[in-house]
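What you see is the complex with one protein chain gone and the rest in place.
Chain naming follows the written order as A and B, and within any one chain the residues start at number 1.
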Amino acid sequence: MPDTTTSSPISTTTSAVTAADLLADEMHDVTVTVNGVARSARVPARRLLSDFLRHDLRLTGTHVGCEHGVCGACTVLVDGSPTRACLMFAVQAQRHEITTVEGLGSTPETMNHVQRAFAECHGLQCGFCTPGFVTTITAYLEDHDDPTEDEARELISGNLCRCTGYQNIIKSVLRAAEIKREEITRDEGGRA
Amino acid sequence: MTTRQFGAPVQRREDPRLLTGGGRYLDDLGHTAYEAAFVRSPYAHARILEIDTDAAVDVDGVIAIYTHEDLPGAVGEPLPVLIPHPALTAARTGYPLAKGEVNHVGEAVVMVVATNRYVAEDAVDRIVVRYEQLPPVVGIENAREAAHLVHEDAPGNVSAHLVQEVGDVTSAMAGAPHTLTLELDIERSACMPMEGKGVYARWNSDDESLRVYSSTQTSTGVRACVAAKLDLPLAKVECIAPDVGGGFGVKIMHPWPEEVLVPWASRNLDHDVKWTEDRREHFISSAHERGQLQEVTVGFDDEGRMLALDVRFWHDNGAYTPYGIIVPIITATQLLGPYKPGSYRVEFFSLYTNTVLVTPYRGAGRPQGCFAMERTMDAIAAHLGIDRAEVRSRNFIQPDEMPYDHGLMFQDGRPLKYDSGDFPASLAKLKELVGWDDFADYRAQAEAEGRKVGLGIGCYVEGTGVGPYEGGHIQIETNGRVNVATGLTTQGQGHQTSLAQIVADELGVPIENVHVTTGDTRRMAYAVGTFASRAAVMSGNAVALAAKVVRAKALRIAADALEVSPEDLEIEDGVISVKGAPGSSIDLGTIAVMSNPLRYAFDEAAKKATQFAGTFDVEKPPIGDDDEPGLEGQDFYSPTQATFANGMHAAIVETDPVTAEIRILRYCVVHDCGNMINPLIVEGQVHGGVAQGVGGALYERMVYDESGQLLNASFMDFLMPYASEVPFIETDHLETPSPLNPLGIKGAGEAGTIPVTAVIASAIEDAEGFPITSMPISPPELWALRRAHARKDAS
Partner (left out) sequence: MKPGPFRYLSPDSLDEAVAMLREHPEAKVLAGGQSLIPVLSMRLARPTHLVDLAGIPGLDRIEVRDDCVRVGALVRHAQLLADDEAYAALPLLRQALSNVAHPAIRNRGTTVGSIAHADAAGEMPSILVVTDGVVEVVGPNGRREIAGTDFFAGALETALEHDEIVEAVRFGRFPARTRTAFLESARRHGDYALAGVAAVLTLDEIGRIASARAAFVSVTDVPGVVDLTDILSGMDPDSADWSVIDEPVQAALAPESDIHADADYRRMLAGELARRAFAAAAGATHGGTHA
């Protein structure tokens, strides 16, 4: 932000040229395991993981809402843990397994329990923030099989949604847990 | 029997696609396009002395750098005043790139096009602009004082001054047994959709045509503006709104500078060009709303009935007025809510400030109006010692007074005439839902525990579904697929479902066969846009009318084929059959074949429509004089006036006795939008609206310093509520059909937002025992108010 308190009637916005300005991008061959598949692209060090996924790998299900880590729309799973893709460089992701919303279920027929619950409970409206919620909730339900309503609210409280007022997202969390429990019961029943 | 879809909580048909990463939002398109970034003014008010782009030209990957001087013809002219009004005597708009002067921080000055956004921003960093700072006008008081002017030729910083009066307020006020005056203040907020704006343009030099994708609430509007600015035939421009990540009003404003510049650059460079707005840009170069100062004087009798209402308010319209004065006009008219004011005078000044421009944000002036009216109702109740709900009830327009004409002109230039509503019934439902009559006991119990609680209430009426029109086009393919198109756009309201429900019912086809397209000028060139809670009313009725056209045609062709009268036919599950004789039937796909006499067969079904198939009467022309080929049709819905939805909210809040932290314990909504097409979707709209209202009441504001810098231009500091800040919302519905349209529906999109600020103010006032006149309110502000009142009480 330039100094606006200057007393001189004429002021100049100066963009100080730092050493960084003089650097051309240095390219890296980056290979990242995304949704179980090793994917490669040649990108500069500054390529954000969010842009790498969206524009280099064309996995546009991961959305970008603020690019400063607050909104959660770009949340992907890094080794299973919800992580802001806008707060990570692609070069940092090379040692990790990334899961995007496409990796949880990429067609209507293969939607996972969370995606199905959102559809049932009207858990989305414009759908822009939704992938970040779906990834976050999916990870949580891996080790919480029966969250309370308060826990569901707490769980989604790091993601912004401007459409739904969150009520139906909370309902979707509870329903997703229920679907998951039903699936487990059914699977166990099938094996028995 | 086909299940009736209208009124059923049908799961949204768009969801599986959006849930699996299949959505296509603006920045999901055009991965190989050049990308734009902008040098934006760092000053609120300044003259541009010099722009030096030399250091940027050398950046590897920079394609073009444009300043205002580079813009030819209409591209370089001021942006249009979209909605002129006789009272808007000093309308001013900006240029796509600033010419000589900047009037708010964030105004675009230089456009850079590069191979990608990273490089474009590198170039932006290297462009040096010299400015001469001018004194900025920030805040309504400064604008009103007019010691400095935003635009030299807009005296007093006034863009518009409008007075409307019904009855003789002066004499009614003079004769009123009681009068009260309130001074009120409501601050700026913003739509803040999760997806910012964005434009992606593809110039095709082979056929000299342009395709523009924009994250917009009006693709027809953008198309018309782009064609005019670029001097292209309308037939050579198509505009498509892809999936749009929320709008809430900011995307009905058009053309944004980028919506002119990106298509122009695409043509200029003969290459795809894209601009995806980032969050900081959205804060400082899109639009805000809400900022008003209000002065309300009310005269009333001993029973609390209003005799005269005199309102003056000052509306902050920001640096420019491209969207006219729609917002203050709505405040002025919708302020009245469900009440009869006795006599009413409203006067507003719309004022320029050196801040981001102001255009409608969900509620569009109504939250401010509702705040003024509901604060007034509470003040009357407090003055007379009457129950707050009772005072409201005594001022209600009664059901037998409908339609009720206020004698004012509404935002559509037509009379402010309520079509229907049952306000006493709504209030009764709300009191029941929140436990109004039991609250005294609850409060006593809380007080015994050392807790402070308060109950608040707010009522509103919302003019929805304003004209001029929307259209529906329906085409049935030979396989029975029903393609529906309407021109207005979708930002999450579920039109692909709700409109399909209507068409499925009207045509008698399974909803799975119905496919709805919105916001694509290739499919429907005539449309207005999505705003004013109008999509369901306008396009809902339009597609219903279009479906009737297609249904009539299908029945006529089927009647000929089956040699019966059309009246004897019915359609179920996509099959036309003779009533009472189900064996005699023909499916809609076959009718589609028959409706289109062909020269050439391209598949088995088409063979039946060719000239040697022997399926036609040689005495008649293949297409009748009054007929057209194809099983399709369109129609338009154009109402005489808006339809008025209404609702009432109540909340119980708790304020911490020490820290003044504010918690909403319960939030109750009674909502009446006429017949509901899909209660699941209506409920979702209410939830989302209330959440935005809670943001506006307790968390969100635009913090400008005196130099016009927006200090909280990030999601770190602009406090949009998370789930942890939004209460559970309890809802109940009343369905008072609109007599104005065939489906009896009213709009639902904005309703939830409108009364929340008023309701929370009412509840905090009830908890604290002193007036709340300025919103939003934060714990530090409430704490400061407590101290001020304690000092006053002590002295």
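Everything that follows uses one rule, which is that a residue touches a chain if its C-beta (ideal position, glycine included) is under 8 Å from a C-beta of that chain, and two chains touch if they have at least 3 such contacts.
These numbers come from a predicted model, not from an experiment.
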Of B:465, B:721 or B:749, the one touching the omitted chain in the full complex: B:721
Sole residue of B:165, B:570, B:661 or B:735 that reaches the chain not shown, by the stated touch rule: B:661
Listed residues A:28, A:144 or A:181, member touching the removed chain: A:28
For chain A, the residues touching the chain missing from this view: 18-21, 23-26, 28, 44-46, 48, 51, 67-69, 72, 75, 78, 81-84, 86-89, 91-92, 95, 136, 155, 157-158
Touching residues on chain B - with respect to the absent chain: 117-118, 121-122, 125, 278-280, 658-659, 661, 699, 703, 711-712, 716-717, 719, 721-722, 724-725, 778-780, 783-784
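Operating definition for what follows: only the chains that are shown with their structure count from here on.
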Centre distance in Å when chain A and chain B are each reduced to the mean of their C-alpha atoms: 28
Chain A residues within the chain B interface of the complex: 1-2, 4-6, 9-15, 17, 21, 24-25, 44, 46-47, 54-55, 58-68, 70-71, 73, 100-102, 105-108, 110-111, 115, 118-120, 122, 124-131, 134, 153-154, 156-170
For the chain B and chain A complex, residues of the former touching the latter: 11-12, 14-25, 27-28, 31, 42-43, 49, 55, 60, 118, 122, 125-133, 191-195, 243-246, 248, 278-279, 491-494, 680-681, 683-684, 686-692, 707-709, 714-716, 720, 722-724, 726, 728-729, 752
